[in-house]
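Excluded from the complex is one protein chain; the other protein chains are retained at their positions.
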Amino acid sequence: MTELLQHLIDHIDPYYLQILVNSGIGIILALGLNIVTGLTGQLSLGHGAFMSIGAFSSALITSKLGLPITLNLVVSGCITAIAAAVIGMPILRLSGDYLAICTLGFAEIIKVIFLNLDITNRALGLTVAPPESFVPLPILVWFVVVFAVVCTTLIHNSRFGRALSAIRCDEIAAEAMGIQVTRYKVQSFALGAFYAGVGGGLYAHFMGYINPSDFGFLKSIDILSMVVLGGMGSISGSIVGATVLSVAPEFLRFMASYRMLVYGGLLVVIMIFRPNGLMGNVRVTELFLRAIGRKPHLNTIDREADRGDS
Amino acid sequence: MAILELNNVSIRFGGLIALNNVSLTVTQGSIHALIGPNGAGKSTLFNLITGIYRPSAGTISFKDMPIGGAPPFRIATAGIGRTFQNIRLFGDLTVLDNVLIGAHSRGKQNLTGALLGFTTRVRAEEGLLLDLARQSLATVGLSYRSFELAGNLPYGEQRRLEIARALSLQPDLLLLDEPAAGMNPQEKAELLTMVKRIRSSGITVFLVEHDMKFVMNISDLITVLDYGEKIAEGVPEQIRNNPSVIKAYLGGGSQC
Partner (left out) sequence: MLLQQLINGIALGSVYALIALGYTMVYGIVTLINFAHGEIFMVGAFAGLYATSVLHLNIFIALVIAMIVCILLGVAIEQIAYRPLRKSTRLSALISAIGVSIFLSTLAQMLFGSNAKGYPEDCFPVSQIHLGSADISTLQVLIIAISALLMVSLHFIVHRTRMGRAMRATSEDYHTAALMGVDVNRIISVTFALGSALAAAGGVLVGVLFNAVSFNMGLMAGLKAFAAAVLGGIGSLPGAMLGGLLLGVTEVAGVAAGFSSYRDAIAFAILVLVLLVKPTGLLGRKIQKKV
């Protein structure tokens, strides 16, 4: 089985394979940040640092403990989530831009600490041993993507997810509805970090080499751009945003050095013409549920109820 | 029997004394109104009861439990639902989501529950919350708007939706902050019957309102605040003829 899959992977051009894997990891990261920023409305400029915690934990778990990759990813995710909860508890009571700059600050601090620790091999970075895995890594990445999409959809449509959206819309009203705002914020922050940890772990093992500087401010911004470009709070948006931004630089490669120039311009243009993101206002789940007849059309079902009562 | 009791409650913001030694009792099953000129401290009192502000002095108890200074979510969970003077709906969520969030404290499922959203146990709870939500939408007659965005509703309906959202909490005490503001006479008349219906379903109503006709028609008891102090209390007939109330309103230059 493993060999068959590996064989399948070997047939894909390594260049395309890399783009494919990078998009996959991008989607996982964007889905995580989307829970924090899109769903809960807390602007985080430090998602890259959580990815870095996950990447280094995961690399060290492989080299020191040799756990199988799936277990490794879960553990790395949990470590990252715990780190996020510890950081989140004091700072999540700050509002808006003060919170944003604090997440940025913590991210820089984490980066500098990693650059100075022996266990992360300082500025030289770590070479990551190939993981022990039942399926080839690229397939595992996309398996995780599917799993993450399913989990995120479940979260969006739950009591937990509703509480997070309530916090985004109006914290005071949310609290007046019995929602423990701070606690939910910390949970959302930790949950987003869990995704980042898993994404970081996959990244470390796919790349085979990680350096704290790979996960600086620009990485966080990269992930945030995926979320906003795709559409805040939209799951399909995160998928589209992450794919576009992972693939776009490659498509622009023929422009050689103009590439990042166009990329920067593209961000501006897309925002001006679609300020709510590419998938903003497009509700894929709802369209899907209607298409399969699970959700009725607007305003048809409950007229009876109103008449019955008033 | 008292459901809510305030004992010598005061609150200061910097040097300003917004409420001074206010004591009042809301009786279980009544409709109690709080009136007074603009700036008398009515909304501040509501914010104290719901935990948004902490009292500088005095005690507040709800169903004989002290709640003064407790965080808002705990007070809400204990059974006090409220609406806001300046509407605070979750504007970019659907009407149904708004009332579902109102029912939040009647559910238990957390993150794990969310991830197990397909299991019968979690679905049963979702169903329960959904029933509650639909029921309160029906009470205010907004079921037909279920899937529209709350922010897109006309003003009067937004006010009603706020009431529905608070009802989903299954409160024992409902605080309404100027529920009739901005409504036309017909909407006010509907609101009047709605509030009476809510009371007869066993929920105590405590409301702030400027429309005197509305207040006189609906209240069992009226408390009057002026400059942060309680100046009168009584049944509508007593309040209507109370000289200090008349003075407060005419002197304050406020509308009645």
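Labels A and B are assigned to the chains in the order they are written; within every chain, residues are numbered from 1.
Rule of thumb we're sticking to: a residue touches a chain if its C-beta (ideal position, glycine included) is under 8 Å from a C-beta of that chain, and two chains touch if they have at least 3 such contacts.
Small disclaimer: the values here were computed from a predicted structure and weren't measured.
Trainee: Any idea which of A:Ala100, A:Leu126 or A:Ile155 touches the chain not displayed?
Mentor: Per the contact definition at the top, the residue touching the missing chain is A:Ala100.
Trainee: Which one touches the absent chain: A:Pro68, A:Pro130, A:Gly208 or A:Gly264?
Mentor: The single option touching the absent chain is A:Gly264.
Trainee: Would you indicate which residue among A:Ile79, A:Cys151, A:Val181 or A:Val228 is in contact with the undisplayed chain?
Mentor: Considering all chains, including the one not shown, the answer is A:Val228.
Trainee: In the complete complex, which positions of subunit A touch the hidden chain?
Mentor: Residues touching the hidden chain, for subunit A, are 37, 43, 90-91, 93-95, 97-98, 100-102, 104-106, 108-109, 111-113, 115-116, 172, 217-218, 221, 224-225, 228-229, 232, 257-258, 260-261, 263-268, 271-272, 275-277.
The rule we apply is simple: only the chains that are shown with their structure count from here on.
Trainee: Subunit A to subunit B: how many Å between their CA centres?
Mentor: 39
Trainee: Can you list the residues on subunit B that touch subunit A in the complex?
Mentor: 50, 52, 71-73, 76-77, 82, 84, 88-93, 97, 100-102, 104-105, 107, 109-111, 113-115, 117-118, 122, 125-126, 129, 134, 137-139, 141-148, 165, 169
Trainee: For a test of understanding, state which residues of subunit A touch subunit B in their complex under the given definition.
Mentor: The touching residues are 151, 154-155, 157-163, 165-166, 169-170, 172-181, 187, 191, 298-299, 301-303, 305-306, 308-310.
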